[in-house]
Structure formats: C-alpha cells, structure tokens
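Shown here: the complex without one of its protein chains, the others still in place.
And then subunit A:
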Amino acid sequence: MAANDGHRVTVNGAPCSLDGTDPATNALDWLRGQGLTGAKEGCAEGECGACSVMVARPDGTGDGTRWTAVNACLLPAAALDGQEVVTAEGLGSPDALHPVQREMAVRGGSQCGYCTPGFVCSMAAEYYRPDRAAVDGGSDGASTSGQGGAAPHDAHECGPNGFDLHALSGNLCRCTGYRPIRDAAYALGAPEASDPYAARQASPPPPAAATRLVGTTGTYARPAELPEALGLLAEHPGAVLVAGSTDWGVEVNLRGSRAPYAIGIDRLPELRTFEVGDDVVELGAALTLTECERLLEGRVPLLDQLFPQFASRLIRNGATIGGNLGTGSPIGDTPPALLALEAVVVLASAAGDREVPLADYFTGYRQTVRRDDELIRAVRIPMPVSTTTAFHKIAKRRFDDISSVAVGFALDVRDGVVAKARIGLGGVAATPIRALATEAALEGRPWTTDVAREAAEVMAREGTPMDDHRASAPYRSAMLGTALLKLHAQTATPQEVGA
C-alpha cells in the first residue's frame, strides 16, 4: 500500500484527499480544515457530541449499510480512508432543510446553535435507523426499545415514532433544557422513498480498505487481516492498538499522546465474528457495543441492562467490547458484568490463540496479562446465563457518565436457594474484581431478606474504595452494601419503579 498518496474519503458525497494528514489529526480537525466547520469541538473527549457526524458502517446483520453517528473528535482522520462521512452541511442547506433540521429549527431546538450540528447528525442517524418504527398508543404507552435488544428503556425515552431518545444521550446542550429537541425528535416521520441517505442504506458499506499513513508524529496502519496485524505487532512492539479510538482519542487530544506506530484493528474480519453455540456466545473483540447489543438480541439480559448505561450511543457506536477490556481500566463498565458472567478473553498472537478467564486477566492498575505481541480477538460468554442478573451503576448522571461504583450480578436461584453467585465490581479497587467473600456468603443459602442483609454487610467491605471527585470512599462502600439489598428487593418482590 502506498504510504502517502491515494487516500480518499467521501464527504457529503464528494471525494476528498486525506494525503498529507498526520495520524494524530482527528477527523473533526480534518473536516474543519476542509472548510466544513459545522461540526464543533466542545470537549475533545467524546462527552458532548458537538462533533457528531455520520459514517457509513456495516449494518451487522445483512449486506446493508447503517448511517452511524460517531464522535469525530475521537476518530483518527486516517481511519476514514475509503469511508463515507456525512456532516450537517451535507444533510441540508438553509434553503433546503433536511427533515431533522426543519424540526429542530421550527421547534426552538437551537438557541446558541453550537451543539446543533452535532445533535442534527445524531438525530439523523436515528431517523434513518431501519428498524425504527412507529409505536402504537403514543409516547406514554411506548415501551419497546428501538435498538433491537430488550434494553429496559423507560416509556418516556421512546417516541411515538419509535425514536429512541438514547440516540441523543451523547449530545449535550447547555441552552435549551432539551425539551424542544425531544419534541423535534419525536415529531419525525419516516424518510421519503426518494431520500438518498435512506436509499444508500440498501447497498453495502464501503469496505474497510487496508491503509497506511505516515506523518510527522508516526504511522497509522490498518491491515486487512489478522495475520498481517499480528505481524505488524511483532514488528513494532509497543504499537498502539486502535479500535474505536474512544479511549486513545482522549489520550491524543487531552494528554498529548502520540503513537510512533498505531495499528487500526477495528475492521479486521477475524475480530468481527459473532457465534452462538449451545454453551457459549463468542463476540468478536472489534464489534462495537451497539453491534453487540443488536446481535445478542436479548440473549444476555445482564448486558442489555448494561448497554444503555455504557457511556452514550455515540461512544457505543465506536467503542468495541475488546477495547473496553484492552484499556484495563478499573472503571470500565463491561468488566463487572463480564466477570459476573464468567467471561473468557481470547488472546491472539502469531503463536495462536489462548484463553484467559476474565477473572485472571487484570493484574494491576491498567495492567493485564496481555503480552505486547497479543491482541484481544474475542470475548466468550458461557451459556446459559444465570437466572437472576442485574447491572447496577452508581454515577452522578444517568446518561453518559463514568461509574463511581458498578456491580454486575449473576445469581442462580433454584427453589429459593442461591445455588451459585458471581458478582463483579468496578470502581472499588485498582482493577475490576470479583466479590468473592460475598459470593461465598450467598452460595448455598436461601435467597431471603435476612441472608441478603448478611451478605450485604460482607459486600460493603469488599475492595478498597477511595475518595475522588466522583464519590467519597464511604459512599462507595455504602453503595456496595446496598446493591445486594436493591437486587433482592427488585427480584424477590413485585418490581417497584426505581429512580
């Protein structure tokens, strides 16, 4: 592959050259440099969505395309090679507004307007979602989630037109208070048959072409297949593995990190597998969380509780399940759930695959057993999953926040007795951990209020919580203590609407 020419990206239907772009340049800055200043930088870390654009991505289940909204600030521009991007400017013009733009404009959905192009792109992606369908009975009766899974969304978070409000969970507005934006989203009809963006979804997405871009700060290479990626990894020990770039992008933007060599692994076919067996479900490491949610179709209820609480739709559209384990963060949201599910990590190297139980994977603060020459190929979840599962996330904000404490529960309750208990914890130690003492305090005992109380006291002493800006140590311990009580209250009695 040529290193420094021939890199092309289609923006709003027109071909543009990526040649000469440094690998540290993100897609947002690159687009703005092209004169497309609609997308804005609000935070440069994927929290505000002012930079949201749509990219053409595989629909995951067939041969079609899905317009997928992502944070342009996190995505390396180099990763756009061969791709198709649509910005607010491409959706419509002041004289010919797109339906999304028209609803936003006439309903007072913009005040200062700075976040608006990003909202428009996130909203347009949901507008084009093929399985978005009008729900009978209006917004108050709506209960089904839009995203194909069985995510426990509240009725008021889904519009009568099937619009899933979580599609906008990664977009912040400081002016409006959101009500007119919600009204705009819920007023959208179906795309017209002549709508070119709707029509585009019927044909395949652009292939993830192999690419290599060399700039002043380093090299970005996206190999076509796994053996090539492993070869590059062996050749460049310490190379940065970039999948959705939702973590690495923050490192680049906020901490000035630069990769001498970065390997894009987000589109490796070997990492995008999805297999359902009788005793295991295998998720390819490069599947995004949105794709996992869509493909699992409710097979793992614990994960369905997790997905809507994992960052935002914009992040889940980019972030991969492997990436969330690859960072080794103690406050990643999938580890507590995957620990409870007794998931296994499949690590690939030139020497072949090896399997590591997730419980043995983390070795220290942002450290894991993964060697420099390995990458995460897949995550395996044993089936069937336990009868009683839940994901509890303690955070300041319900949408798009980082856990101060996260708990994954997987309990097998048979004949009123806890036959097996697996509990994963995040945010209370240098790594995600299992609550082993609590598990022991539960197993073999009846699932009663008294046992739950006793075990909750054990659980309150798990880990070594600390004080920080997210929560105090006493609160974290207290939340460990109440999590089991809440689980018991929710599962042992008719469900009460929790806040």
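The rule we apply is simple: a residue touches a chain if its C-beta (ideal position, glycine included) is under 8 Å from a C-beta of that chain, and two chains touch if they have at least 3 such contacts; residues count from 1.
Methods note: contacts and distances are computed from a predicted model.
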Hidden chain of the complex, named as in its UniProt record, picked from "2Fe-2S ferredoxin", "ABC transporter permease subunit", "Multisubunit potassium/proton antiporter, PhaC subunit" or "Xanthine dehydrogenase molybdopterin binding subunit": "Xanthine dehydrogenase molybdopterin binding subunit"
Residue of A:T21, A:T65, A:Q83 or A:S110 in touch with the missing chain, whole complex considered: A:S110
Contact with the hidden chain (one of A:G42, A:G249, A:P301 or A:G463): A:G42
Residue, one of A:T68, A:Q83 or A:T176, that touches the chain absent here: A:T176
Missing-partner contacts on subunit A, residue numbers: 24, 32-33, 35-45, 47-48, 50, 87-89, 91-94, 97, 100-102, 104-117, 120, 156, 165, 168-169, 172-180, 182, 250, 254, 256, 392, 394-402, 404, 468-472, 475, 478-479, 482-483, 485-486, 489, 496-499
